[in-house]
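Missing here is one protein chain; the remaining ones are kept as they sit in the complex.
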Amino acid sequence: MTGADRGDQPGAASVRQRLWGAQRAAIEGALHTLDPDLAALITDVVYETVLARPGLDLKTRELLAVTALIGVGGERELKTHLRGALRCGATVGELKEVIIQAAMFVGFPKALAAMRALRGLEPPPAPDAAEVG
Amino acid sequence: MTGADRGDQPGAASVRQRLWGAQRAAIEGALHTLDPDLAALITDVVYETVLARPGLDLKTRELLAVTALIGVGGERELKTHLRGALRCGATVGELKEVIIQAAMFVGFPKALAAMRALRGLEPPPAPDAAEVG
Amino acid sequence: MTGADRGDQPGAASVRQRLWGAQRAAIEGALHTLDPDLAALITDVVYETVLARPGLDLKTRELLAVTALIGVGGERELKTHLRGALRCGATVGELKEVIIQAAMFVGFPKALAAMRALRGLEPPPAPDAAEVG
Amino acid sequence: MTGADRGDQPGAASVRQRLWGAQRAAIEGALHTLDPDLAALITDVVYETVLARPGLDLKTRELLAVTALIGVGGERELKTHLRGALRCGATVGELKEVIIQAAMFVGFPKALAAMRALRGLEPPPAPDAAEVG
Amino acid sequence: MTGADRGDQPGAASVRQRLWGAQRAAIEGALHTLDPDLAALITDVVYETVLARPGLDLKTRELLAVTALIGVGGERELKTHLRGALRCGATVGELKEVIIQAAMFVGFPKALAAMRALRGLEPPPAPDAAEVG
Partner (left out) sequence: MTGADRGDQPGAASVRQRLWGAQRAAIEGALHTLDPDLAALITDVVYETVLARPGLDLKTRELLAVTALIGVGGERELKTHLRGALRCGATVGELKEVIIQAAMFVGFPKALAAMRALRGLEPPPAPDAAEVG
């Protein structure tokens, strides 16, 4: 039922691979260092069970994740999924549209903060727990 | 700059027409009755300026709106955009996926409430302000 | 330091009297029935200590309370302070402006819900815990 | 790693049994009817993986769940976990304390709404999706 | 209908001029650099359409904005409107009252964070996107 049941097969790892790219091993290590049990839940449930479900393509899923995170607040997690969306083929222009639209539903202050996060995206540094979420 | 500048042309009304269908006139009447100034802002800014922007297709925009509203709470507005998404070609299965994924980012209670809203969608009644948002 | 220290003098009761009017005794009874300890905290701290502070007039304080409640959600508490604002001399037009402005900061869905609450204000029914908050 | 891996053994079902009591089968049926995939996630991840973890007793876990839900809003899910807490040995007096304390951290309006939910708890009706969350 | 229709006349710019003072041109430049479309929406809709509406004086509007932002979180946007309120004639004492009252409706932690923001207000640095929102 969960990704853990499918084991660490290349097919099962496709969500993490597509979203984390070359940094996958380092990100997983950082998450495990933060907390191995929370790491396992995130890996198995969020990424390999839910985000891996068919029915919505992964790029759309990442745009939805960005939208949810604009409402939640928290720049770190938002940047993680902004990068994930770009790795899935979203353009900066599409992410800009997601943010402008979010202003209508959660207000302009949260949209402004998100736009600053988008413009402040650098190439990812040495992976630490900041890369995950 | 805004939809108001484009006037009430069929092209400019395409977002409201696509999302509200045959109920468009009645919905706009109900919104105007609720408050003419808030109605004008919503019509001009939310629908005809922002949701009408190119760069993201309208079906994706409605899935993003649903996601934002799952986080915000409030069943009425969520149902409006669930219906809008269906009118744009989203399937109930895709909306189910949007909701399941939202549980990862805003928690299971809000996702449960959204799933009840999705399953409780009836054909829209006599349009009132409930249709808009 | 708190309203309780000032006792139940007419001066000290002025905030509750101004906001609850002729329903004051009934509202306090309903709140006490809901929970006597929470009732005492709300009466002493919210109303007679904080809302009674000089520095901001009570009408402004009620407009601020309405704004906070638009963000928090929850129609019942919002209606209580919409009525309180009207009893303090705010007009329906001013409350309309508070709601329209709130859309900019917390999004249009919450503002729409608040506008429905404003338009749905009836004369208060038999006071119960719904009148307080 | 998840409850699903442990199968539907009486030991593994202990969290759902303790929290849902005699209504367990009916509640699970209602949740499955709402959405079988969301139901499976909630059953396996929320209840049988996370709430079943050692390290915190189940009564404390339910008090924490109640606190989280006071902040989230949503009366239905809150009532579910108020009942779960009572089934775990919490007293109405302890739940009252949880609510009064919540006022300090998330404000009095949310605490008031929660106190109404607590006082409005009836014996659970025919189980439907309202019992879960 | 919107401020954009009124053009960049001194009368139409009065809201931005009153709230941003001598930094207006620099702030607008920084916002435009962040994103020209979001900048135009904020300028036209938030400031020159909604905040420019009659019915509430601008000082009251800024106190309401501060209250909304205490609930939303996010120190940057809060500081922008704390400064705007001061420029409109609000006193630090009045802003203190707004914050203390907010504790009743959204909890003490958010009020504490807002009080730190108020006490940490410095004269505005070289204007960047931080000044807007």
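Read from first to last, the chains carry the letters A, B, C, D and E; within each, the first residue is number 1.
As a convention for this text, contacts are C-beta pairs under 8 Å (C-beta built on N, C-alpha and C of every residue); 3 or more make two chains touch, one makes a residue touch a chain.
All of these numbers come straight from a predicted model, not from anything done at the bench.
Just to verify: which one of D:Val46, D:Cys88 or D:Leu112 makes contact with the chain not shown?
D:Val46
Which parts of chain B are in contact with the chain that was left out?
Output for chain B: 103-109.
Can you list, in ascending order, the chain D residues touching the missing chain?
45-46, 50-51, 53, 55-56, 60-61, 63-65, 67-72, 93-94, 96-98, 100-106
What is the set of chain E residues that contact the non-displayed chain in the whole complex?
Counting over the whole complex, chain E touches the hidden chain at residues 73, 96, 99-100, 103, 107-113, 115-116, 119.
As a working rule, only the chains that are shown with their structure count from here on.
Averaging only over C-alpha atoms, locate the centres of chain C and chain D and give their separation in whole Å.
Whole-Å distance between the two chain centres: 31.
If you average the CA atoms of chain A and of chain C, how far apart do the two points sit, in angstrom?
41
Using the touch rule from the top of the page, what residues of chain A touch 2 or more other chains?
In chain A, 45, 50, 53, 96, 100, 103-109 touch at least two other chains.
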